[in-house]
Structures are given as structure tokens and as C-alpha cells.
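Please read through the structure below; I'll follow up with questions.
Of the protein chains in this complex, all but one are displayed in their positions.
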Amino acid sequence: MSDLILPAILLSSLLPGLIIFTLPEQQVTLRTALNLAGALFKLMLVALLFVRVAERQYAELRLPLLPDIELVLRADALSLLFLTLSALLWLLTTIYAIGYLEGSPNRSRFFGFFSLCVSATTGIALSGDLVTFVIFYEMLTISTYPLVVHRGTPKALAAGRIYLAYTICGGLVLFFATVWLRSIAGPLDFSPGGVVADLDPALYGSLAIIFALLMLSLGVKAALVPLHIWLPSAMVAPAPVSALLHAVAVVKAGAFGIIRVVHDIYGLDFSAAQNLLFPLALLAAFTIIYGSIRALSQNDLKRRLAFSTVSQVSYILLGVAMATPLGTIGGLVHLVHQGLMKITLFFCAGNLAETLGIHKVDEMDGVGRRMPWTMAAFTVGALGMIGLPPLAGFISKWYLGLGSLAAGQPWIILVLIASTLLNAAYFLPVVHRIWFIEPRQDWPSSSLRGGRETTWALLAPPLMTALLVILLGILAGSVGSALYWVELIAAREYGL
Amino acid sequence: MTTPLLYAGGGILLFSIGLHALLIRRHLLRKILAINIMGSGVFMVFIAIGARGTDAVGDPVTQVMVLTGIVVSLCFTAVAIALTIRMHNLTNCTTFATDEESSLD
Partner (left out) sequence: MTELFLHQQWLIWLTLLPLGAAVAAFLAPQQARWIGLATALLLPVCALAGILSVTLTHADPITAGGWPTPLGIELRRDGLALVMLAVTALVGFIISCYALGYFPVHDRHYDKVRYFWPLWLFLWGSCNALFVSGDLFNLYVTLELVTLSSVALIALEGGKQALAAALRYLFIGLLGSLSYLLGVGLLYGSYATVDIALLGEMISATRLNHAAMALMVAGLVLKSALFPLHFWLPQAHTMAPAPVSAALSALVVKAAYVILLRLWFEVFPALDTFAVGHLLGLLGSIAIVWGSLMALRQERLKLLIAYSTVAQIGYLYLVFPLAQPETMAAAWTGGVLLMMTHACGKSAMFMVAGTIHHTAGSDRLSRLAGAGGPVGVLAVVFTLAATTIIGLPPSGGFFAKWIFINAALVTGQWWYLPIILSGTLLAAAYIARVLGWAFLDVKRSSYPVIPWVMKWPPLVLSVIALLFGLIAYEPIQIALIGAPVHGSIMVEMTP
């Protein structure tokens, strides 16, 4: 019976979402209450599950869909990593979105699809086999589209079309690859060591093609170059959506899927033995460099952050592709760290746009004086991205470097160094502008009581995430940190 | 050539003539007639099949089927004529208009 906690976690965001759809636009209080209650309840359930999984009690629930296909929900250590991240950030983003969208139209629709989007992400985290994963992965595509086009402007709709074109094509390839794999390998439960190792060697050719198809299709959401085009154009969405898209929902779903396929479907040993991972590592390395270079020349703040995401998400893939314990730790921990840092940056960018109407980097001169707290959070996020010790980003890069040495692929170190330099090159000038350049004109003074720079709903979330970025860096070695948890996953994965 | 086979062949022939007319003729009444001729052809085939046995009265089942078929065809003819009359009243036209696509709203 206790396994009912899994559907309960799913429903904790799905049900409020469905109810919100039916609410009239003016029911602000009820809507806010439903949102927050769902998010808090989910966080509580996740905490309960966390304790259980730490004690190696895995929860699992199977529901027959077709005579030979099941919906499998399972919570293992890796799902908990992603689940905790999404539950925590959903709560913060909901608070932020309530503040951000205050007084704007179509909020019932927005929060309804927002909850569906989070439900889909939760489902992805809890998927126990590839079929279930595909189901939720596609659900995510659909529920995100209305969020991307939320503003309803022709520009937003054009971005929505690009987004749909890429993700639907990717989803179709994923679907086809999954059906193909299912038809030669049988049930596709996620299990350590994979499910394909025992197959007839005559099938290895097909398996390699399917692996390539899976990587390509998941690479669309993970924004692997050249499949990343949709991500910068989707920046037209409201700030909370961008934040969620980049930190947990869409981009991470792709990365998480790649981790699952490599670890739990093909298995590290098999994929390494078949040389499947080296092309992935190369593509990830290329994406890291390419994204950073493109970010350099972006004047629009959100676009700069978007290209930064393109680059940073591939760190995760690079870590996975190394197939060493240290590399895996580096990649997985970056899944959490990048999420926290990037969501901080997007919250801050949203605050700038919402409060002062700033969208461009060259308008940010001296903005640190007008919005010191927001900009402090931004600085923490940016420095974390660069990988400055002792912030969270440093931990990821450190382990990635160690992993590349252990894997005997020192060229990856060069990629990491180059990328760090590029990160510095596109973030430090912004930080410099914020704090050390005189503002061109006086900012409009705050209309809020006590001269607060912006409302609490907009200020608290980025401060919280920035604090987490610092804490996860400083306290990386202690129990309960992301690093600690990831080391646990890697130990279980590699049987150490 | 036995008599039933002759009737069956005649039935198929009627069916073909009716089909030809249904496709070629434009006047709606002619189309309705053509459909009726097709139906008669099919019924003739059924009667011929029922009469093949040595039994003098023939197979009652085919006769029942034909009776049912005639009732169905009667209903259809009635509806078709009613629709044709309505159409003639509305458009003064007894064929399918060719420019239907142009004024859809």
C-alpha cells in the first residue's frame, strides 16, 4: 500500500492543475492557495520518499496499460535526485510566477498548464521503464507549448511553432526508437547494468542505430548542437516559464533521459564496450564550446542565458559519457547545481524586466545600486556558473576534471578550461557592469513601502536559490548535500 | 444454361446497367431510377439463387431477404425523392450544382 505514495506525488500537481483550469479568472485567492498547497504537499511527500530511498527501500507501482505494456512508476536514488530538484524548484517558481503574473490575463490557463508541466516532469523522474518515460516526456512537450506561447503575440506563436516542430520531431524519433528497441529487447525496465547486454550479438548493429536515434531525440530537449535552435527562440516566454524550462523541466528532461538510457537501458559496460559513448562525449564537448561562444555575442540578457544553458547542460552529458565513477558524479551533481544556478539567473533577469524594463545587457549599467539584492543573487549565480570555488558550480567542474583523468581522456580537461574561460568572458563583463559602472540615468525609484526594490514574491525565490548555490558548494561534503546523494548513486551504480 | 443461371446473369446485367447510369446521368431522378434498377438486379440474383433447388416453391429465405430488401429500397427512394423535391424548390435545379465549393460560408 505504501507504494501509493508514487501516484500521490504525481497527483499532487496534476489535480490542482486540473481544478485550476476550471476556475474563473477572478478567483485569485483560491488559485494561489491550490498552487501553493499542491507544491508544499508534493515537497512533503518527496521528503518522505527521500528517507525511504536513502534506506534502500525502493517504491514501485505497476499498472497494466495494454496486455504486454505496463506503466511503471519507481523511485530509486536517481529519480529522487531529479524529483527533489523539481519539487523544490516548482514551489519557488510558483511563488515567483504568482508575483510575476499579478494582474495579467489568462492566469488560470497559465497555472493549469504550469501544473501539468510539473506533473509531467515528476512523471519523468518517477518513470521505471522507457515506455513510461516516453509517455511523460511527450506530455511535457504538449503541456509546455501553451506556456511558451502564453503571451499570444505573433512572435510568441512563431517561437511556439519552432518549439513544437523540434520537440515533436524529436518525440517521434524517440517513439520509433523505443518501439524498435521494445520489439527486439522485450520489456525495457530501467535496471542497473541495462537490459540489452544479454542479447544476440547479431542485434548489436540495430542496437547501435537505436542508441544513436535515442541520443538524437533526447538531444533535442537537452539542446545538443545542432538541435538547440528552439531553446533561444523560446526565450519569448514569461520569465517563470524560462526559468522552469532551463532549470528543471524541458532541458533537464532530455539530459535525464540520456542518463537513464546510458545507465539503465544500455548499461555503462555495454555502451563503453560498443564504443557508443565516445561520439556522445565529442558532441557534448562541441556543444559546450559552441554554446559559450554564441553566448558571448548576445546582447539580450535572456538569450545570453539561453546559450549558456545550451553549453552547461552538456556538462551533464559529458560526465555521463566518461563512464567513470568520478565523471558520473560530476555530471549528475551538475544536474542539480546547474538547475539552481540557472534558475537564479532567470529569476533575476525576470525581475529586471518586470521592475525596470531592462532586457539588454548594455542597459544594465549600475543596476546593482537600484536592485542590490537581486543583483547579489545574480552575481552568485554567474560566479557559480563560471565555477568559482567554493560555489556549487566549482564542485561539478572539479569532479568532471577528475573523471576525465580517471577515464584517460585528458582532452576533456582542455574543453573544461576553455569553457570556463568563455563562461568568465560572457558573465564577468555583466557583473562588472552591474556593480562598477555608473548608471546612465536615474532609475525610477521604488513605489513599494520601505523602498523595497521589488515585491517579496519576486525577491525571495532568487535569494533562496542563490543561498542554496552557496550552501551546496560550501557544505558539499556533508550529509544531505547534492554531492553526497550523487556519490551514493554512483556507488550503487558502479557497485562500489 | 439453366433458367436460374439466366436470371442471375440478367440480374448482374441489370446491376451493371444501373451502375453505369448512376455514374453517367446527371439528373437526380435518373440517378434514383438507376439505383432502383441496380437494386432490382441484386434481387433478381437472390431469386435465381433461391430457385436453384429441386423444390418447386424455392428457398423461402431468399424470398424473405428480397422482401426486406425491397422495403429498404422503397424507403430510400422515398427519402431520395423528398430530398430532390426540396432541392428543386430551393435551387430550381435537378442536378448537383458544380460550384458548391465557391460559397461555403
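Miscellaneous remarks
The first chain written gets the first letter, and so on, giving A and B; residue counts start at 1 in each chain.
The criterion applied here is as follows: a contact is a pair of C-beta atoms (placed from the backbone, for glycine too) under 8 Å apart; a residue touches a chain by one contact, two chains touch by 3 or more.
The shown structure was predicted, so the numbers you read here are calculated from the model rather than taken from an experiment.
The omitted chain makes contact with just one of the residues A:41, A:114, A:145 or A:485: A:145. Counting the whole complex, the residues of chain A in touch with the unshown chain are 21-22, 25, 63-69, 71, 105-106, 108-109, 112, 134-136, 138-139, 141-142, 145-146, 149-154, 157, 160-161, 164, 168-169, 171-172, 175-176, 179-180, 182-184, 186, 200, 202-203. Although one chain is not drawn, its touching partners on chain B can still be listed: residues 12, 15, 19, 22, 28, 31, 35, 38-39, 41-42, 45-46, 49, 52, 59, 61-62, 65, 68-69, 72-73, 75-76, 79-80, 83-84, 86-87, 90-91, 96-97, 100, 104-105.
Keep in mind that, in the parts below, only the chains that are shown with their structure count from here on.
The mean-CA centres of chain A and chain B are about 67 angstrom from one another, to the nearest whole unit.
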